[in-house]
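Just one protein chain is left out here, and the rest sit where they should.
== chain A ==
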Amino acid sequence: MNRAENEAYWGSTDTAPSALDSFFDEDSEVSWRGSSGAASWRAKSDRGEGKPEVSGASPSSSGSSNTSYSIVDNITVTSTQDWAFVEVGGSGTNSGRSVAGVGKAIGEKLDSWKPPSVSIKWNSSQGQGSSCAQCVAKDNEIIKLKKRLENSFSRYNLTLPPEDTVKRILLGQPYSLECYRSHEDKIALLDTALATLDGSAILASVIHLKNTVKKTLFVKEMQTRPHAVQVYVSYLKKRHNYPEAIDFLGLLGKTEEAAILSYELALTGKAPEGKLKNFKKLLETNFSHPGLAFEASMVEDNIKLLSRQLTIDEVDQKDQSNPMLAKYPRAANVAGKPLLTTLFYCCMYHWEAGESHPGSPLALRKEHDLTSRQLLWTVLRGRARVHHWPLPQELDAWKGNKGLLGALGSLTSALGGSGRVGTSTVKAKLPIDQLVRYLATSGAPSNILAVYIGLVDPIGTRLTLALNHKCHQAVIDVYVIQKDKGALEKYMKEIPEGLPEYLKAENALKTAKWKL
């Protein structure tokens, strides 16, 4: 605040307008009025004594020429109207009304609404010289007023109470943060905004702070205000300013959040090759913290998977020899898909491929940790997609003995299956009823179904399941185990005569041991 300028401005008037008196008489209101006056005065002088804003435009449309944040630019929008209204009303005390129009500039008022009569008076008084007694009294008064005005420029009086500003933001009224210049004021504003929880107010005051103080100071203040951090970071994210958000979180010591955000940023990359490069960089920087070992291992996993997927896509796009690729054309590239989808894909197209092939399900399994459950479900689903339903023995063998895979393509053994695969992992890991339902809906042949139904315990449930799915083989098996000849004889009527199951049932009736 430049004193000389100050006087130059105020000096242009010999006397203050009467309305100004009333301002200073109301002690309680002095603070914000004086201050706002000063603030806006400063803004005015910045603009080189711009013309007053008198156009009574609506808040939204009038801003056309305003591109600054200054009070004048933001406030006049409604306050010129407000003001006129108050003055026309003619009341000397304009408390209630003008409180609503906080931030009205005294200078502005002097300039813009000083009615013609007043300005004439001022001019004439200036012309009269200063020798008369009246004038001495006036001079004294001027000195007194100047003093009060100066007082009103002290720091505390300069700012509007933060409550008022925050309230204006909440209610969607025009506001300005320009007057919050001392650090304490900015912090007071921020804390008032935080107390309301309003995102709009918090963000406005955080950004004001950010724009006006150096970074270390900003970080220091934010350190103790987690809600402000949260609002600011999500704002940066929304604006796609990830690098700054990551940097900021890092400075605050929020390593995990910074790491996750940097991963999120890497994910936004379009080209998989670029993603891969970014992931690798992350591991060395943001994920190096020991507390993030698990997350780091996941990112590492992602890198391995994505690299393999890229190789698979490259190979399979060119591959003309794989009959499966011809029979079931690829719907999309596998790059970027989840691990289990990739396994599904590999089971579909590369079931019999050796481990050296990039698409080999065995190789995939070797490289990534997969639970038996994940393996079994995905293999079954992937194979069912190409109308191959491996038997439990095959799955067991596949799981345990990686080399045997090629030999297990055949299904012939299924025909003789009577479901005595007691200690199968399939049984241990999967809810068989759901598995059977899945196999049935995927169109698995009845003999395969019978083997899986045979794994169900207790036998009563097995029978229900077999009957539900009309799986004759499984029903016959149950009755044989139960030695229930009558039931089987009755069930014979359900089986069409031409089916191999019919013969089987007949055979069983003759040869099996029955209860007497």
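Definition applied: a residue touches a chain if its C-beta (ideal position, glycine included) is under 8 Å from a C-beta of that chain, and two chains touch if they have at least 3 such contacts; residues count from 1.
One rule holds in what follows: contacts and distances are computed from a predicted model.
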| item | value |
| --- | --- |
| Listed names "Exosome complex component RRP4", "Eukaryotic translation initiation factor 2 subunit beta", "Alkyl transferase" or "Vacuolar protein sorting-associated protein 33A", matching UniProt entry of the absent chain | "Vacuolar protein sorting-associated protein 33A" |
| Among A:160, A:179 or A:201, the residue in touch with the chain that has been omitted | A:201 |
| Listed residues A:150, A:247, A:301 or A:367, member touching the removed chain | A:301 |
| Which residue of A:339, A:455 or A:495 touches the chain not shown here | A:339 |
| Contact set of chain A toward the excluded chain (per top definition) | 58, 60-61, 63-67, 167, 169-172, 196-201, 203-204, 207, 223, 227, 230-231, 234-235, 238-239, 252-257, 260, 263-264, 267, 288-291, 294-295, 298-299, 301-302, 305, 336-341, 368-371, 373-374, 376-378, 381, 430-431, 433-434, 437-438 |
